[in-house]
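Note that one protein chain is taken out, while the other chains of the complex remain in position.
In order of appearance the chains are A and B, and numbering begins at 1 in each one.
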Amino acid sequence: MDVTDFGWLILAFPLAGMLVTSLGWRVLPGRAPGWIASGAILGAFLASIGALLELRDIPAEARNLASGEVTASAFTYAKTFGIDVNLGILVDPLAVFMCLVVTGVSFLIHVYSVSYMTSDRGFARYFAYLNFFVFSMLLLVLADNFVLLIVGWAFVGAASYLLVSFYYRRATATAAGIKAFVINVIGDVGLVIGSFLLFSETGALDYAGVFERTEAVFVTNDGTLVAACLLILVGAFAKSAQLPLHTWLPDAMEGPTPVSALIHAATMVTAGVYLIARTHPLFEQAPAAADVSAIIGTATLLFAATVALVVTDLKRVIAYSTMSQIGYMILGVSVFAYGAGLFHLMTHAFFKALLFMGAGSVIGAMGGEQSLDRMGGFRKAMPFTFVVFTIGALALAAFPLFSGFFSKDEILAFTINRGGWYVALAAIGYLAAALTAFYSFRMVFRVFFGKPVPEAESLERTPEGTGGEQAHHDPVNPATGEAEDTDVGFPGPSHQFAERERPMKFAMAPLAVLAVIGGAVGIPGVTDTLEHFLEPTFEDSSYINDHPTDGAEWAGLAFGGAISIASIALAAFIFLRRPELRVAIRERFAGVHRFLFNRWYFDELYNAAIVGPVAAAGRFGRTVVESRFVDGFLIGGTTGVVRAGSSFARAIQSGLIRAYALLLVLGVAGIALYFLIVSS
Amino acid sequence: MDVSWFVVLSAFIFCIGAGGVMTRRNPLVVLLCLELMLNAGNLALIAFDRMHGLGDGQVFALFVMVIAACEVVVGLGIIVALYRRRLPIDVDDLSELKG
Partner (left out) sequence: MLFEQILFFVAGIGALAGALGVVMLRNPFYSVLSLVAHLLALAVLFLLLQAQFVAAAQVVVYAGAVMVLYVFVVAYVGGSDDPLARDQSGVIGQLGPVFAGALLIELTIAVLASSLGALDTRGADLEPGYGTPAEIGELLLQRFLLPFEAASFLLLSAAVGAVVLARKRRGLEPLEDEGAG
């Protein structure tokens, strides 16, 4: 089997899974949709492994775009007027890498979801959406031209909307879904216009064509190229929730927790990073755009880290940490450290999905309650969750020898290596790393340590876990507290958590292991496996050999590790030893706290500047334009004219025979006159 | 004998008939004026036939007479029916075609 055959298989499995679950949900019994969907993703994962093995058979020089060995086309979309677009896929190392990460993590999350969503009446719908999402993501990753990329991009946005507003009877959920979708569409528009600009100059829409002609057509920092790259960045930032298009990500936590694990941790938000990596020839030819990207990535990572310090909803802390870590990845690929950026993408997928799954377990035990203020002391009640959550937090905090340690600090080492003002960016990166470690363990200490809350106590007493005894008997919306019933469109009445459910443990354990040992593929100087693997894709980059020395990298790693340990120690001091310090600090810096708690007032800014005027324009349109102009003038006018004309015509039908005779004679006289004149 | 004189005479009769149709209100008289117009046509036909020398015009005139007879029959039948129903015998009042 060819590499590209595996590529088609990778796409076919989730699509088949989606079709089967969505069309056959009535006849599939019990939890079958879940297992079918998981099986489909498992198939895709195995196909990815097959692709990987096949790829190794191709010599390294031939594994990239230019060779033509790793691309395949199914049929021609459009071939006209200089456009030549195929339904084609590209299965080069970058694509295979992304497929492995996406399908692997997705499979585990599917298994987790089977038990998490058991009592939900929208069970089959959920898995159909989830498979659709995975299919779209894989389509995005495997596309070999901009058109198919945009198709996958749009599908992913649609899947995200469907999944975020999964509990569609909740007003907050639907509002969040719309917000996510609207911001996604802004990104789509940017991406489409950017592709068009590229097409207009290079005349090609597929990667091979565009990238080949980039150097020939554009000078360095050519105006059009910079504009196109900035527009592509708009798309990337909307998808990856970077400033200023980030406001949708925290709200998207309204979706079920496995959705957050999959979409908002491991896959969809990394699409922006993938996009920049894939279009790297453009960014290397337009370094101005790359610099803008780096600055925004850095700003985001700092912003998100500061907000994660103060928010109290557990899932939102993790959401902001995602935003922050994606900022690191964007920084990595923007300073042309592709290997490092993608390495962090992989490790982040592992530990962030793990964190979300752990959070889902805790929230399940809490009966749907998500606020940190109400949690505490779950250490003894939920040992498994405690262990995996802590592993994830350690990886997130870049604790020495965990996976996040190697990946994050490698990015910062590369950034320092670029020299000049990039060192400032790296400094901010280290500052944010300190904050990251701090808030990660803020979560751990507040949830698992301290005085056990009633839910924890009841769990300790009955370890087999009836759990959810303390669950709110009248389910409420965790965000607004209003009551809900448990019909379709709301979460089900009972909540599952890891200690009780075998599939959840099965899903979380491999991720925990990977979070610990995942760094092994990128130990500087020892095993640069990942970088070597990805080299064929990036060999046309002029920065491929711009490598910090091993010594510099280890120095950076040591520094990062030290920061991490120090921050964790500080967090332990505040949260474990002197809990009252927490409240004291908050009161002391009340203004800062309020500013951070309100997310730097971005939402309020957008509401005032954009949403408000647009809504007002809509109201104006409805009351004035629609009712007065369209209904009154245009429609009323045309009907009035027709009515007048027809009443005039009706007046001729008087019923008087003599009048008809008169008209007849008049007509004959007229015709005779005409002939007289003509013939004379 | 100028054929054109006959045609001019026919024109006169035709226009008198047309004026009568437009002016009179008794349907019987209107029918009579229609007869006038038909006869004027006949006269023109015969005159033109005299001009050409074939017999076609005269045969045509005969057929016009046939048609006139049929039309008169039906028209008078309608007037009789109107009279039987006590409807006004006045074309201005018979205006059910009014739209």
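Please note the rule applied: contacts are C-beta pairs under 8 Å (C-beta built on N, C-alpha and C of every residue); 3 or more make two chains touch, one makes a residue touch a chain.
Here the structure is a predicted model, which means the values were calculated and not measured.
Contact between chain A and the unshown chain involves residues 656, 658-659, 661-662, 665-666, 668-669, 672-673, 675-676, 679-680.
Within chain B, the residues in touch with the undisplayed chain are 1-9, 11-26, 28-29, 31-33, 35-36, 39, 42-43, 46-47, 49-53, 55-56, 58-59, 61-63, 65-74, 76-81, 83-90, 92-93.
Assume only the chains that are shown with their structure count from here on.
Each chain gets a centre from the mean of its Cα atoms; for chain A and chain B, those two points are 90 Å apart.
By the touch rule above, chain B contacts chain A in their complex via residues 18, 21-23, 25, 30, 91-92, 94-99. Here chain A touches chain B in the complex through residues 650, 653-658, 661-662, 665, going by the rule given at the top.
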